[in-house]
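Below is one structure, written out as structure tokens, with a few remarks after it.
Of the protein chains in this complex, all but one are displayed in their positions.
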Amino acid sequence: MFGATEYLVLGSILFALGLVGFLTRRNLIVIFLSTEVMFQGVVINAVAFARHHEHLEGQSFALFLLVIAAVEAGLALGMVVMLYRRKGTLDAEAWSLMRG
Amino acid sequence: MIEFLTSQLGVSIILTVCVLGALLGAVAYCIYFERKISAWIQDRFGPNRVGPRGLLQPIADGAKFLLKEDVIPGHVDKPLFVLAPASIFLVAFIGFAAIPWGGQLQLGDNLVNIQVANPDIGLLYILGVASMGVYGIVLGGWASNNKYSIYGAIRATASMLSYEIPMGLCILVIVLTMGTLRLEQITVLQTGSWLGFIPQWNIFLHPLAFIILFITALAEANRTPFDMPEAEQELVGGYHTEYSALKFGMFFLGEYAHMITASALMAVLFFGGWHLPWIPWTQADAHQWYAVLAKILVISGKIAGFIFLMMWLRWTLPRFRFDRLLWLAWQRLIPATLGLFVLAVILVYTGNHQSPLWALGGNAVILVIMLASGAMARREVTGRQGNLPRTLPADTRGFVGSPSS
Amino acid sequence: MTSAAAYMLYLVFALGGVGLYLLLPKAGVRQTFAGAIIGLLAVVGLILVLATQIIGPGSSAGFFYLFAVVAVLAAARVITHPKPVYSAVYFVLVVVAVTALLVLMNAEFLAVALLIIYAGAILVTYLFVIMLAQQSGSPVYDRRSREPFWAVLAGFVLMAAVAGRAGDLPPSVADASESATATAQSDQPGNTSAIGAIIMTKHIVALEVAGVLLLISMIGALAMVRKELPVETLEPPPKPLGQIGREVQPF
Partner (left out) sequence: MTPETLDTLKLCGIVILLAPLAGAILAGALGPRLLRSHAHWPAILGVGAAFAGAVVIFTQMRGVTEGATTALLPVYDWISIGTNSIFRVEFLIDPLTSVMLLTVTGVSLLVVIYSRDYMREHDHPERGYERFFAFLALFVFSMCALVLGGNFLLLYLGWEAVGLCSYLLIGFYYGRPAAAAAAKKAFLVNRVGDFGFGLGIFLIYLTFGTLEYGAVFELVQQGLTGTGQALSDGRITTIALLLLCGACGKSAQLPLHVWLPDAMEGPSPVSALIHAATMVTAGVYMIARCGAIFTASATAMTVVAVIGSVTALFAATIALTQTDMKRILAYSTISQLGYMVLGVGVYAADSAVFHLFTHAFFKALLFLGAGSVMHAMGGIIDVRQFGGLKRILPWTFRTFVIGSLALAGFPLLSGFFSKDEIIHHALQAHPILGIMGLVTALLTAFYTFRMVFLAFAGPERIPEGVHAHESGKWMLAPLFVLSIGAIGAGYLGVAGKPFHTFLAPVFEHTFTAANPAAHGAAHGAAEAAHPSFWAHYGLMILSGALSIIGIAAAYVLYVQQNWIPGLVKATFPRVHKMFHNKYFVDEIYDAGLVSPARNAGRVCVGLDDYLIDGLVWLATAIPRAFGYLVRTFQSGLLQGYGLSMVAGIAVVVVWVLWA
């Protein structure tokens, strides 16, 4: 018998760790890494539910999530490179042009 | 105990131990043979002092690697500096788990696979493991804190990322043709012959895919003519400039292990794995120990053949320039393999994927298109060489070269 | 999940939150040792809670514990390590652990896909960018966190809220036939063709959209990075002392 609970707990822990990293770190690259950690939590969650319900929807959902992660990585890294060229720093706080 | 040993798990464990041992030896002797072959090609003697005909040379080399002082320079990033060779060594060896060495063996009542594991996703597993190989180089280059190392690492990363795409596409062509990801199954499906004398190997269906896979295998293993990361004249030793002793040895062995993996993959995918042409293993004796032994010898022979080919190329061809290397991957190999992929899809859709006539015809069309576009691009290529900038653009120079923080 | 289990879980989470708060890079006194101890205690507590309250004794979930612990510890290091390169390497470890966990859940194809895409492609590009942008040392913005207290509080409240209800799973929605096929697949590990079938039939539109999305992002990234931009700050950050071989411009 498969118990999904422990996987769900693990998924939520990974998600929350990624979230904390996203909120606290100031390096743009680490911020994006943190979002990838959040993705891992979500993937575990999706697959655990797929296993629980014994169908493949969760797994295919996780596959599309991988696509989104790849897209995000490509664009985000492109942006990071560009921002770095502009200011010579990866500090997220260097980019606060929208300050009210 | 006997029961456990004759089960699949027991056989896998025994096989793991044997393969690892054999591989370490093979890798060591690869280096020996490389030196011998280079000597042969260059009309020299090669190693001939240690042992009869220099056969103990690898053992002496290994002892030297082990006993030399393991220098860790002061300016390196120590944990990653240590992690890098370990990871490259690890990655180079775990890929062998999915290689089918000798079909199935009848052990008492059990029919066991002479294969460490036969997962549903065997081919993807090998691809996945191979894709991890780049970490050792990247981390080693970065951790060395040396501009030659980092240039070597950047080149290696760029070329490996680029060549992984045509490699994956070539493998996908075979996957589409065979309809399975299990390497054992792929081998079995290549049984038989066409017209009674042409073995039903994939090389006769998609020769172009094999050639491209061979090229990408060279590039993935950073072998000549694609060994830009360690081009001595430009980059000293590339990413392993700062390494010495055992760590250097691990990089070195990793490269040869990579070659062996790639050769095994090519043998399985395109040359029928453990099949010998014109010798059908009949049901009766296919699972007997002598048949399995013969199969293991056959596939080992094929692997050795590919390794010899790679060494031969290394001592024959000059090195590519780096931009030409990437140009080849992105502007020639990837379009060609995309064409092959589409061809395979069409063949599967029309049900002709096992017909050599159709497949070879499609290959010929793609080859002609490739050559034609190459001929048309020749003028542009020479022009490009003439216009190469002497120095990098200003912003690139600041980005790559200047020490930040 | 019983309420006792839930409360024990919250306790463990609170402990973990304190540990993480101490571990996050901050100015002033280094508290990483205390943070590491508290964090490890929390992980041990988590294992105990899982073993005694959720999975139950007697179940052979050894691999799950191994990879879960690796994943959690590595994820914690991703967000606490002051050097981005290490963050990336630890993230590779997270990916490998998650891959293993997916294999445990019989999602083999997904596992290998995750490995190839994340570890093989995405993370290498991350490392690439890190290497290009930041060759060694850690600048001040890597050694200071932003509002660690509130972030940890918010994140862990969210985590507790979700994980606390993880035990109240709804009953499986699988109908008999699907369940039969899934069971058949789970008997013989490997569901690659089943996934292929469902993606190519039921989710074909999503697949096409995903392809278009990838194409667009590729074009976008190319268009973005190729553009010449004015450099706002030309002077490089001050160099750290004592670095060998870095004073000479390569070209």
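Just so it is clear, A, B and C label the chains in written order, and each chain counts residues from 1 on its own.
Everything below uses one rule, namely that contacts are C-beta pairs under 8 Å (C-beta built on N, C-alpha and C of every residue); 3 or more make two chains touch, one makes a residue touch a chain.
The model shown is predicted, which means the values in this text are computed figures rather than measured ones.
Taking every chain of the complex into account, the chain not shown here touches A, C.
Among A:L23, A:A46 or A:L66, only A:L23 touches the chain that is left out of the view. Within the set C:A5, C:A61, C:L132 or C:A154, the residue that contacts the chain not displayed is C:A154. Interface residues of subunit C with the unshown chain, by the touch rule above, are 146-147, 150-151, 154-155, 157-158, 161-162, 164-165. Interface residues of subunit A with the unshown chain, by the touch rule above, are 19, 22-24, 26, 31, 92-93, 95-100.
The definition used in the following text is that only the chains that are shown with their structure count from here on.
Remark: subunit B and subunit C have CA centroids separated by 30 Å (rounded to whole angstrom). Contacts with at least two other chains are made by residues 109, 113, 121, 125, 132-134, 139, 191, 231, 236-237 of subunit C. In subunit A, 84-85, 88 are the positions where the chain touches two or more neighbouring chains simultaneously. Listing the residues of subunit A that touch subunit C in their complex gives 2-10, 12-21, 23-27, 29-30, 32-34, 36-37, 40, 43-44, 47-48, 50-57, 59-60, 62-64, 66-71, 73-75, 77-82, 84-93.
Those residues of subunit C lying in contact with subunit B across their complex are 85-86, 89, 92, 108-109, 112-113, 115-116, 119-121, 124-125, 127-128, 131-139, 189-192, 228, 231, 236-240, 242-246, 249-251.
Touching subunit C in their complex are the following residues of subunit B: 75, 77, 79-80, 83, 119-121, 124-125, 127-128, 131-132, 134-135, 138-139, 141-142, 145-147, 150-151, 153-154, 157, 161, 164, 181, 391-392, 395, 397-405.
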